[in-house]
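One structure below.
Complex shown without one protein chain; remaining protein chains in place.
Letters A and B mark the chains in the order given here, with residues in each chain numbered from 1 onward.
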Amino acid sequence: MRGFLVLRVIAKLLMPFMLVFALYVQFHGDFSPGGGFQAGVIIAATIIFYALIFGLPAARQLVPEPLVETMVALGVLIYASVGVAGLLLGGNYLDYFVLAHSPVHGQERGIFWVEVGVAITVSGVMLKIFYMFAGRKRSAEDE
Amino acid sequence: MGALTLGIALQRNLYAVVILSGAYSFLMATVLVALDAVDVAMTEASVGAGISTVLLLGALYLCGGEEAKPLTRPWLPLVIALVISGALVYGTLGLPAFSDPMAPINTHVVPRYLHDALKETGVPNVVTAVLASYRGYDTLGETTVVFTAGAGVIALLRRIRRRKDGERKS
Partner (left out) sequence: MSVAGHFSYWATILLMVAGLYIVIARGNLVKKLIGLSIFQTSVYLLYIAPGKLIGGTAPIISPAFKVYSNPLPHVLILTAIVVGVATLALGLALVVRIQEAYGSIEEDEILAADRAGGDEE
């Protein structure tokens, strides 16, 4: 593991910046290119990066499987419940302008929560698929 | 990009093919930036060159990385491909020219989006506004598709092990 020291140190230094960049892309998506999908993929890529350098068991300890599976479903749930909140507050399904005191603020709030839901689902699914592919042994070694 | 595609078609070492397809995705993202599609370029670069490459490498590790030599020379698919391309080129002669402001794609509902998006939603990025607000229902469907893909992969690749009697079920 001697030669891998550089990789490990660089990975530990880079990971917080990657996560902050993902959050920037997510929340600044209203003013610059970005949004939920890109941020979700960058979050998944950060954890995959960690798994490539430190090994899959370490990554599984950092982001355990039940958490990932919860994230997969939670995002869709958030999205759908924004729609239901629109229903409960008097408009049609997925109406944003009833969500706050003024239509424009309601739109901004609705767009914010919808993008959060999308980012959670996309990052969860990409990470889960990576875990399933990387955790599976070749059939010859498994017997 | 044509050269990269030719390389992908002819190369038989699949690991090299995966790297070539990652390079292809990056070139596609550059072309998309040149076409002013910045959101799409960011998504294509991260998803196409990032996640796709990782998934393909994972699958290749599990499947073996060499493609067998074809037994017969594929003349019929080549002829089919050339015929289809000829028909498509003939069809595009009737399409509007590049960058025509009067083309139907630019005149139906898009001027309203470009005009009113900032006033109605308070979000300057028109792509995000259309994606999340004007066409929010489609984005709900897309998120459901991503969720279904995740659930499908879990269902396909899950292993249920029975350790007691030594029998293993996939």
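Note that in this section a contact is a pair of C-beta atoms (placed from the backbone, for glycine too) under 8 Å apart; a residue touches a chain by one contact, two chains touch by 3 or more.
All values derive from a computational prediction rather than experimental measurement.
Where subunit A meets the omitted chain, the residues involved are 31-33, 37, 122, 125, 129, 132-133, 136, 139. Where subunit B meets the omitted chain, the residues involved are 1-2, 5-6, 8-9, 14, 17-18, 21, 24-25, 28, 31-32, 35-40, 43-44, 47-48, 51-52, 55-56, 58-60, 62-64, 67-68, 70-71, 74, 77-78, 80-82, 84-85, 88-89, 92-93, 95-99, 101, 103, 105-106, 109-110, 113-114, 117-118, 124-127, 130-131, 135, 138-139, 142, 145-146, 148-150, 152-153, 156-157, 170.
Heads up, the rule we're going with is that only the chains that are shown with their structure count from here on.
If you check the complex, the residues on subunit B that touch subunit A are 38-39, 41-43, 46-47, 50-51, 54-55, 58-59, 61-62, 119-125, 127-129, 131-133, 136-137, 139-140, 143-144, 146-147, 149-151, 153-154, 157-159, 168. Chain contact summary for the complex, subunit A toward subunit B: residues 25, 29-35, 37-38, 41-42, 44-45, 48, 69, 72-73, 75-76, 79-80, 83, 94, 96, 103-105, 107-108, 110-111, 114-115, 117-118, 121-122, 124-126, 128-130, 132-134, 136, 138, 142.
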